[in-house]
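Heads up, one of the protein chains got dropped from this complex, but the rest are sitting where they should.
Chains: A, B, C and D, in written order; residue numbering restarts at 1 for each.
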Amino acid sequence: MNREPILKARGLVKRYGRVTALDDCDFDLMPGEILAVIGDNGAGKSSLIKALSGAIAIDEGEITLDGQPVSFASPLAARDAGIETVYQTLALSPALSIVENMFMGREWRRPGLAGRWFRALDRDRMRAFARDKLSELGLMTIQNIDQPVETLSGGQRQGVAVARAAAFGSRVVILDEPTAALGVKESRRVLELILDVKSRGIPIILISHNMPHVFEVADRIHVHRLGRRLCVIDPREHSMSDAVAYMTGAKAPH
Amino acid sequence: MNREPILKARGLVKRYGRVTALDDCDFDLMPGEILAVIGDNGAGKSSLIKALSGAIAIDEGEITLDGQPVSFASPLAARDAGIETVYQTLALSPALSIVENMFMGREWRRPGLAGRWFRALDRDRMRAFARDKLSELGLMTIQNIDQPVETLSGGQRQGVAVARAAAFGSRVVILDEPTAALGVKESRRVLELILDVKSRGIPIILISHNMPHVFEVADRIHVHRLGRRLCVIDPREHSMSDAVAYMTGAKAPH
Amino acid sequence: MTTTPPPPPRPGPVSGRGPSDFETGLAASPQGVARFEAPRRTPLAGIQHLLHATPTLVPVIVLALSILVFGLIAGERFFSPFNLSLILQQVSIIGILAAAQSLIVLTAGIDLSVAAIMVLMSVVSGKLAITMGVPAPLALGASFALGTLAGMLNGLMVARLKLPPFIVTLGTWNIFFALNLWFSGAQSIRSQDIDAAAPLLKFFGNSFRVAGANITFGSILMVVIFAVLWYVLNRTAWGRHVYAIGDDKAAAELAGIRTDRVLVQVYALAGFICAIGAWAAIGRVGSISPQSFYEGNLQSITAVVIGGISLFGGRGSIMGALFGALIVGVFQSGLRLAGVDVLWQVFAIGWLIIIAVAIDQWIRKVSA
Amino acid sequence: MTTTPPPPPRPGPVSGRGPSDFETGLAASPQGVARFEAPRRTPLAGIQHLLHATPTLVPVIVLALSILVFGLIAGERFFSPFNLSLILQQVSIIGILAAAQSLIVLTAGIDLSVAAIMVLMSVVSGKLAITMGVPAPLALGASFALGTLAGMLNGLMVARLKLPPFIVTLGTWNIFFALNLWFSGAQSIRSQDIDAAAPLLKFFGNSFRVAGANITFGSILMVVIFAVLWYVLNRTAWGRHVYAIGDDKAAAELAGIRTDRVLVQVYALAGFICAIGAWAAIGRVGSISPQSFYEGNLQSITAVVIGGISLFGGRGSIMGALFGALIVGVFQSGLRLAGVDVLWQVFAIGWLIIIAVAIDQWIRKVSA
Partner (left out) sequence: DAIGACLITKTDTNPFFVKMREGATAAAAEKGITLQTYAGRIDGDVENQIAAVESCIAAGVSGILITPSDSRALAPAVTQARAAGILVIALDTPFEPADTASATFATDNFRAGVLIGEWAAATLGDAAASARIATLDLNASQISVDYLRNQGFMTGFGIDVKDPTRIGDEDDGRIVGSDVTNGNEEGGRTAMENLLQVDPAINVVYTINEPAAAGAYEALRAMGRQNEVLIVSVDGGCPGVRNVAEGVIGATSMQFPLRMASMGIEAIAAFAADGTEPANAEGLDFFNTGVTLVTDKPVDGIPSITSDEALGLCWG
């Protein structure tokens, strides 16, 4: 573990009025790993990954990607740098179709005049790509790739969001509680997707309250408490009850 | 188990356009028990409890409470009959205070003229009652009982919703995925609340995707699949993997 | 600190009844809430915070400031008790409409038809009492009933047909406007004719003098309406339900509120208030004019908005609308006395709307 | 069916890496989606379903029906190519405003200032070209630039200051109206003067005849604007972003759309379209009147709403607004030719608004 972190943050601070969501927080993500982030409700996990993905502006601190200092002004900037995020709220547009949601903000234009001058979308190519990606990730049950996202079940929506991140994330994929509202079967599917992404060499940040899931897939666990990183533990060396004790403040890490 | 069910439903049907959410569904809740309802995403669990609590109008079927046929036109009607529900979406008004939310729709008026003629609310009495109930249920961390619900954390909000149901539910308390977004500590607190309500002799319907939780607290488990009750199992006689296999259709119940 | 090792898991198919093993560590976890030291605040942020805690203060301060500024510009003429009471008198009708509008805006609706209902009802009571010779109390009673009905019509379409309030009231605005022209034949009823046949209709035009100020009954009526509504909205269950509906209708429904019924009641009450406003308007204008208050709908919304009531519903105090109406009145009177053209008055009101709401937004930006 | 017993759980502190034991049963679960037989439908529900699948059809059908009905009532005068082309001509300006309005409504906004921008811009180009002698193309260019700027002002306040569009544009409506009166001195510019100094300004008043119909360039302009906007909204990334923002702004933001920038662009584009509308309006009216189109704001909203574009944003086709404008035009023309009083025309439009939206709501009630 003496490689350089691919994504690193030092001294992040984010305040919401009287609440300090991030309080001098550090963070490291190593290449190729699945890093789980666990912590109580309100510990600041979502704030942390929003800071990393450019969704909120931090008050203090610095972030480096592959050793280069970065400062993302928007989720788009982070995405252009190869960081894909599945937010807790999914960030899908309910009335738009699956394809449109997958390509939102990075649409492909047609080649030649139509694309260059008339900025026409290459809908066929996007459709084919989206279908490929969904199939690749085992989401075969979606029959119509043009159907609006609002007609999908909660599990299918999660699937689309994860598929989008998996398809386009070239450097880092971030998942914020991807299985919160999912059933046993659907959760399992998402975990498989995560392992699949990892097998393609892309590192993943996974936020979850589900300890068995975390201990199943994570390579390292970042324990978040009161807005900062309390410790990083290795799931093979610590028990779930240790992790829970750390994150709830019942026990101090050594 | 040859007592009469306190809440019974037979042949419930609920259609949403092309989707059949409830498809000739039966249901029984015995007095004093915790009944868990499990099933895939979209199996129709929420639809079932919405039908029982008057939140949706069923297309066919009948419901009896304590042997009496009932037909609730609104959640209020069900509530007046003593059925309290914590919906998946919580049903709290963010800008209103904790007390106001707890008493929403069943406010206490002042005694005498002020209450009878001017319909003045008895705010002191409601405040005292709400504080009592929250303390009783261990939600001591809420400092200001008049603070708007939107300033509470997700876990605290769940707590308020559960406290409301526990305080007022006289016949049945229904909880739809009360721990979905909660952390380990917060989930534990909610489970304790549930056991506390049960100890007061009030039967509870608990919907959850968390098998360990379900197997920990439930007396019986209603397995829901494709809009109907597949079977009811006893958690002491079946394993979690059986339950999962039944609800996902991997295995048929005997 | 030493930890007890978790109990060994029970074997196989029969699942454990009790917390999962990994939860044993929970017992010792602290039970308090997290606390952070408050960050140092700039003075500006401090003010922002103070105002955030008491949002109703904002329109009051804006009102006080604008009275002060115009007092300085336009001098003592502006400051005289008489002029201040005159402003009160001039805003009374729009104020009453704003009270009705507030109710609806609090439910996350909007009513483009308030002024149309009011004008129609003043024509109805006038026609009945003066042209048709119906006794004045009866004529007024009829106008109250019809006003309530008109509001209820809006409410039924909003609550039962689930149509957006903007559209419903855009439609009924046209409808009431047409009915008004048809029923009145576009004819005003003269002040003297009202005096002769039904002086009761001009009741709210009466006034008394206190320390140089000339207080009309209409001004008092406006204040009383706001006071009563404030009480109803803040001290009765029904009022809290109105807020709950504006806040999150689906949640209110699930919490056991008959949202549709309350909505219809809100619109009906607004219609009733408009009908009372119609009575007051007869007193204020002196005659009954089917052509007055054409812009009253938008003016009432302006007052509500300047008063800090959120168009998204559920937030703001009805008293804000009173102050909002007064702020507009003070502006108009002040600019008038300072000799500013009507043109630039319109211009100033435009900016006033935007700036007032921008300030409001800025204040609300702090989290509690 | 036999079940393999789950593997014994691993002991103590070191947690297992692999699925929990209870998930072993999953392997055999079916992978298809649930299917239910479709319930039998009443014919009415069948129609409802058909229309639900293709919502743009609704305004088209309403349009066809109203043409038919008025054709029957008002006879062949109504049906003549000349009259039909006349309707097209008459709705062209409100149609163009409705195109601008649609853009904004699709982002879940509303613009009360479109007509005010348009009138202001027609005055600007007229004043520049005729009174100040600026060459006509330059004067038009200036009005386009200023119109875009005016829209951008709205957009900046909506996007950057996060003010509700209703309030921003209520404010700027007043502001633009005042500027218009000030700049024009409330004076119309005469047709003859335009002909003499800058006939280019009246370009869109030109027309040609086809089979008895009299088609003005302005009508064609309107259709072209709608066609271009349809293409932009449906076939370019920017257009899909507009829909995404109206659908769920927060989600669009997180999905990587620069929502604020797109919003400002939408308002600026709307302002630009209003400026084009100003040019067309000069051709249509023949002269430049600072007092015209006072009700254009609400009329454009009416057209958008009748055309089935949701005021909550993100849903509906821009073509709906075109049909919406035409429906209103057909109604007005039909009622006029049938000899109905203006009064009752207003009355009828009021009901038209409500009924059109009620039908739309009814159709959307089916789930897909």
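One rule holds for everything that comes next: a residue touches a chain if its C-beta (ideal position, glycine included) is under 8 Å from a C-beta of that chain, and two chains touch if they have at least 3 such contacts.
Here the structure is a predicted model, which means the values were calculated and not measured.
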| item | value |
| --- | --- |
| In the full complex, displayed partners of the excluded chain | C, D |
| Touching residue (missing chain; options C:Gln90, C:Thr131, C:Asn234 or C:Gln361) | C:Gln90 |
| Sole contact to the chain not displayed, among C:Val285, C:Leu298 or C:Ala358 | C:Val285 |
| Contact with the hidden chain (one of C:Val69, C:Ala145, C:Leu337 or C:Ala358) | C:Leu337 |
| For chain D, the residues touching the chain missing from this view | 77, 80, 82-83, 86, 89-90, 93, 178, 181, 185-192, 205, 284-295, 332-333, 336-337, 339, 341-343, 346 |
| Chain C residues that touch the omitted chain in the full complex | 77, 83, 86, 89-90, 93, 181, 185-188, 190-192, 205, 207, 214, 216, 281, 284-287, 289-294, 333, 336-337, 339, 341-343, 346 |
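Everything that follows uses one rule, which is that only the chains that are shown with their structure count from here on.
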| item | value |
| --- | --- |
| Chains touching both chain A and chain C | B, D |
| Selected interface, B-C versus B-D, where C-beta contact pairs are more numerous | B-C |
| In chain C, residues with contacts to at least two other chains | 6, 12-13, 15, 20, 22-23, 26, 29, 367-368 |
| Residues of chain B engaged with two or more neighbouring chains | 42, 184-185, 211, 239-242, 244, 248 |
| Chain contact graph, described as a line, ring, star, complete graph or other shape | complete |
| List of chain D residues in touch with chain C within their complex | 5-6, 8-9, 11-13, 15, 22, 110, 157, 161-164, 166-168, 170-175, 177-179, 181-182, 298, 301-302, 305, 311-312, 343-344, 346-347, 349-354, 357-358, 361 |
| Interfacial residue positions of chain B with respect to chain D in the complex | 15-20, 23, 42, 211, 226-227, 239-245, 248-252 |
| Residue ranges of chain C touching chain B (in the complex, touch as defined) | 12-20, 22-23, 26, 29, 31-33, 231, 235-238, 240-241, 243-244, 247-248, 250-258, 314-315, 367-368 |
